[in-house]
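Would you mind keeping the following structure in view while I ask a few things?
Every protein chain except one is present and positioned as in the full complex.
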Amino acid sequence: MTTTTASHHADAHAAGHAHDDHEQSFFVKYLWSTDHKVIGFQYMITGLLMAMIGGYMAYGFRMQLAWPGEWIPGVGFLSSQQYNAYVTTHGTVMIFWFAMPVLIAAFGNWLIPLMIGCDDMAFPRINRLSYQVFLISAVVLIGSFFVDGGAFGGAWTAYPPLSAKATMNLSPLGSTMWVLAVALEFVAFLLGGINFITTAMNARAPGMKMMDIPIVVWMIVVASILFMVSVGPLVAGAAMLVLDQQLGTAFYDPSGGGDPILWQHLFWFFGHPEVYVVLLPAMGVCAEIITCNARKKFFGYKTLLYTVFATGIISFFVWAHHQFVAGIDPRMANVFTITTLIISIPIAEMIFLYIATLAGGQIRLNVPMLWALSFVAEFLLGGVTGIFLGASGSDIYFHDTYFVIAHFHYTFVPIAVIACFAGFTHWIPKMTGKMMNETLGKLHFWTTIVGFNLVFLPLFITGMWGDHRRIYNYDHFPDLSTQALQDLRIASTVGLLIMIAAQGFFVWNLIWTWKKGPAAGNNPWQGTTLEWSTTSPPGHGNFHPMPTVYRGPYEYSVPGAEADFLPQSQPPA
Amino acid sequence: MSTHAADHAHAPDSGDEHEHVHPPSFYVKIWAILTVLFAISVAGPMLGVKIVTILTAFGIAIAKAYLVCAYFMHLNIQRRWVVYLELAVLGMVLLFWFGVAPDVMKHEGQNWENVAAKQAVERGMAAHAAGAAHADAPAAPH
Partner (left out) sequence: MSFAKPLATLRTSAGLPTGRLALWWLLASEVIIFGGLLASYVMQRLGHPEWAYEAEHTNIWFGAGNTIILLTSSLSAVLAHQAAQTGDGKKAARYLWLTIGGAAWFIVNKAIEWTGEISHGFTITKSGFWSFYYTAAGLHGLHVIAGATAMAIVALDAAKNKELQRVEYVGIYWHLVDVIWIFLFPLLYIAK
């Protein structure tokens, strides 16, 4: 049985179900739906709400750092215990409840079935279940703020003994709820990931070969594989941590024969690939936008895929660079330094491919393109500063300073915020059928970018001056409470206030789009991939009739062609 | 891993519905071999030779796992990349082991020593020695 006949057979079988669209109650339509587009919206909205919570936490602790001990509008006085809980929850939320749901789950749900030309995910009910588990995990995490002892405050890395012993973290329930929430989130993304991988592998439109799959789908699938393969040991490790917390076992307690270093390995064996789990979908989103708005075929599609596979594989060999000062063997540190520096090669190659795609293109500087270009520029800064931290010698100096904070925010903010807005502004016309406002979008873009750089550029400097992270009030440390350092901290906090205020433009834009956004039409950006060949928003079943693929994903400005783009579903002349 | 899936899409059918159906007796035969192997793995330690115990215990575990995976899960007639996928995941476990064991299994290394772990070993050994003085204590291991 060949691909084509199998698919045609299945297509014929499902044709009977294609038009069973009927009136559904609000509950069934929006909360209990198995439709991938609705679930994508659920993930997107939940992710953005969680980002607001994470941003609120950042506001709380940055205000405390700029003006220690003073009353914070909207927060009140922040105690040291609360400060720790805010920092921990900010990190956890932004990675697990914002970056992952938006970049993998929301874009994965929106784009995979549309881009590969089928009507839904392979397992729609498992898809719904994965969102529900995810929602429960978010509730558990937020709930931990309201239990006795408050939320967990032992940092998002949850190193024992601080995370394992209630006598140290003072949050006997909060710390266990934190582990439970993270574990539930993992379950949700394992379910979702299997769904994404299976759908992209098995449910492609007739004619779509491996090398016809749009880059962002590849990226989400590779990211899902990375997640699935890296998270296993940590799932076991989380069970062990809960037992340490609640039953008094000694998996990570040296006095009982355990080893805290084991947790660090279990955590970072997952934690480092996790960086690439969120990076790859972000790169994919930007690849789609850049190639569409440069009106040029993506430069080196296959090369990009090979660099992605290389990145994915190498990302498993670098994890201990987070532990250089934790007491790991220096000989292993050498190995991990080398592998860490090697991984910059495929990433740099990817950046070159993006730049090569831009070269000679007819670039349209619309809002999604601005976001995508700034992603490349800002992420570059984050990547380059990582070299200092990946080399074990310099990392010993930089470890746990604000240099680290600035470095990973220069990677994560481009990933989670910039690429998220890039994808959002690019695909929201498709998902809602309405165009967003360009002027408001550009205001939002420039204020966010200025705010973001003002937050984190000063932190590189304070970090190099030795400013230690995880300090609640620098007044207690005379060496670190100099006026010069404090000025930079205040600059950083002002940057954050600008960045938060900038999101007002985004909300304004959303309301404007909802109230009077002009109709988008099927293909507002003149894109080639399959999602642009259906209606905006796509109806139940996505395509009528189901598309067949005849060409590669990025046939822009093909010489001799009438239009400057050839949709994938357009048969050869 | 998954990436080569569709490369095989046009290959002759190997992992599909129309596979050869074995008679029940075939599976009973595999089960009988598994049971014999299992008996050997239980009998192995009774010889009291450590190397035999380890060989029979883990060598036979691998043999049994192979039989179950190949004939019960039908990995032998599955598409090759499925086997490679599962082996790649096992490779990740090995990678984890080799990355972590130098710090966790070893209790000393270049310029470091895990004092707490060494003390834990000593305490355990001493407790056993004290316990062995009692008549009801089990015999010391090899």
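For reference, chains read A and B in written order, and residue numbers begin at 1 within each chain.
Quick note on the criterion: a residue touches a chain if its C-beta (ideal position, glycine included) is under 8 Å from a C-beta of that chain, and two chains touch if they have at least 3 such contacts.
Because the structure is predicted, anything quoted here is derived from the model rather than measured.
Residue in contact with the omitted chain (choice from A:Ile220, A:Leu262 or A:Leu440): A:Leu262.
Remark: the omitted chain is touched by one listed residue; of A:Tyr59, A:Tyr83, A:Trp178 or A:Phe251 this is A:Phe251.
When the missing chain is restored to the complex, the residue among A:Met208, A:Ala391 or A:Leu566 that touches it is A:Met208.
Within the complete assembly, A:Val229 is the residue of A:Met50, A:Val140 or A:Val229 that touches the hidden chain. The hidden chain makes contact, of the residues A:Leu190, A:Ile290 or A:Leu353, with A:Leu190. Residues touching the missing chain, restricted to chain B, are 2, 5-6, 8-9, 11, 15-17, 21-24, 27-28, 30-31, 34-35, 38, 41-42, 44-45, 53-54, 57-58, 60-61, 64-65, 68-69, 71-74, 78-79, 82, 85-86, 89-90, 92-93, 96-97, 100-101, 104-107, 117, 120-121, 123-125, 127-128, 131, 138, 140-141 (touch as defined at the top).
Residues of chain A that touch the chain left out of view are 1, 3, 6-7, 10-11, 13-14, 17-18, 20, 34, 113, 118-125, 190, 193-195, 197-199, 201-204, 208, 228-229, 231-237, 239-240, 243, 247-251, 256-259, 262, 266, 269, 541, 546.
In the analysis below, only the chains that are shown with their structure count from here on.
On chain B, the positions that touch chain A within their shared complex are 1-7, 9-10, 13, 16, 88-89, 92, 95-96, 99-100, 102-104, 106, 109-112, 114, 116-117, 120-121, 124.
On the side of chain A, the complex with chain B involves touching residues 1-3, 197, 201, 204, 209-210, 221, 225, 229-230, 233, 254-257, 259, 261-262, 265, 269, 305, 309, 316-317, 319-320, 327-332.
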